[in-house]
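Other chains dropped; remaining ones untouched in position.
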């Protein structure tokens, strides 16, 4: 059942050399023969891979509309077992992955509270996860320490039983499947408007600390003609590293602290919440966030074909009265997470062809 | 896969108007076209629905006696996913629903400890559950707040992705599937004695606070000729609202504090424990509960065809020595919970006909 041994770039580099690389340099190490083998950071996804994932997610979503289709999907990975290792609380990401596993027949097992593990007996976290991985064919992991998922992927790659590792969120660092679901939501939203290219995307709120925005802004450099607006209080504005990346990619962008001015321009408004759980020095305490809220009254000035997104959970950034507007796609965005994660898992196990064949039969 | 949109009464009423209705008035709002769509309170169940559920539970139970039958059952809902959201601890109710899901192939996912969810980030509970529900086809929920499951059912009914909600216990308020399993246990116990009608049912113990007894007493008004005995210390006697309901329905009943006098009369003795976890002013501290215990010595005076029930957990209300008597049906009562919950879930998904067809083939 074990994957045939093939070219594995993580075996060819020492941890000391690897972990100091920047995210874009690390990307190729997560591939095998040009295909994603691990899913660890947003930077590893090329435009063809993104297009393939979005396409696959749509096929899975449509196949799942009939009982026969679900039975087909549930058969695909039913001989595999997945470990969902969530050392950091996150019910929504957990359930999204869990449901994606169930959809594909991939048998999930959960490790949630690591205080119930042998870590208390003085074992290293690496030993713990290597032990746990013995029973599974893929590891989906969330961990408070930045880079931990990469460390595990490197470690297992250097054993005789490597398995794919999916980063379901690591610290303030990376949450690549959130970026994928955002791309997929944008792609679906602009399906009839020639896709994401040349659209105006506004990010609003806490842009300094939201890993979601940082990853998505990076991925949008793969879509020519996109213009990005970063709408935030000055103290929570997007980091210069991202702007430098946009400059290098030749992407247009604008910094602003005036949401009202941006609303009529945007094709997509991506709202975020103030992440004060990361506060170390009350950075966000004195910020007047009211000016970065989206209200029912703002709907009138939004383009009729625009969309409002939010990674959720929200607090008061979006008035609940906005929820009923067809342009509010944040609940659909949640469900898109399940579809794109299913597509990603199928891709890691190289099962795209089976989906395509079934889908062609379905639509022919 | 989504249910075709049909008449949905919860879309036609504002929350403010709905939540002030009494339980009996709310009942019809949980139906669609006369069939249960949600399962939220005991009052929504009519006699034909109860008879249908009991009949279905027996068919499921008998079908499950063979491997072939279990395989048939596991195929029925295998394209669906259920969320078991248990914000309040309850292993036995949880496991009963979990096993019922497994029996029907319905893929379960568990949300147990809500401190692991994003609720800590300031999200409203409604947003949390709407998010979680995105991935599932039915929500089975237990919550400490009375009316919370109804709130969620109303909320989801007013989105474009409503799913059935099952109340697995809400505060001191409602626990409708416990009432269903009690009805099913009575019905099985009196199968050869023309059913529940005209039987004498005695409730013993803490009748003021046990939601179980309150719901069951209400449902028994649907069975003509039943006489109910309420045997309790005066401070823990059944509430006047229940007695008023019995009066309105023209049901016979008797209040008593003398268990010994009732034992020889009763067809069923329903024992309960003192629920001092709900004590706010030590109501139960000074009550002499010994007189409301059932002992081995009492068995001799019990009718040979009577049954002893208990919703469990018990403390000292029933001597363990009673367990071996064939009239002690409280362990079978537990297992009946699995069967009737399976029947309920099948009913919510409109799969009764498939069970009936299989059962007819089996017995013909």
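Every chain is named by a letter (A and B) in the order it is written, and numbering of its residues begins at 1.
By definition in this document, a residue touches a chain if its C-beta (ideal position, glycine included) is under 8 Å from a C-beta of that chain, and two chains touch if they have at least 3 such contacts.
Computed from a predicted structure; not experimentally measured.
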item: Subunit count for the whole complex, all chains sharing one sequence, 2 displayed; value: 3
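Note that in this section only the chains that are shown with their structure count from here on.
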item: Residue ranges of chain A in contact with chain B within the complex; value: 64-67, 70-71, 74, 89-92, 95-96, 98-99, 102-103, 112-113, 273, 277, 312-315, 323, 331, 334-335, 338
item: Residue numbers on chain B that touch chain A, as the complex places them; value: 1, 78-79, 81, 83, 107, 109, 111, 114-123, 127-128, 130-132, 134-136, 159, 161
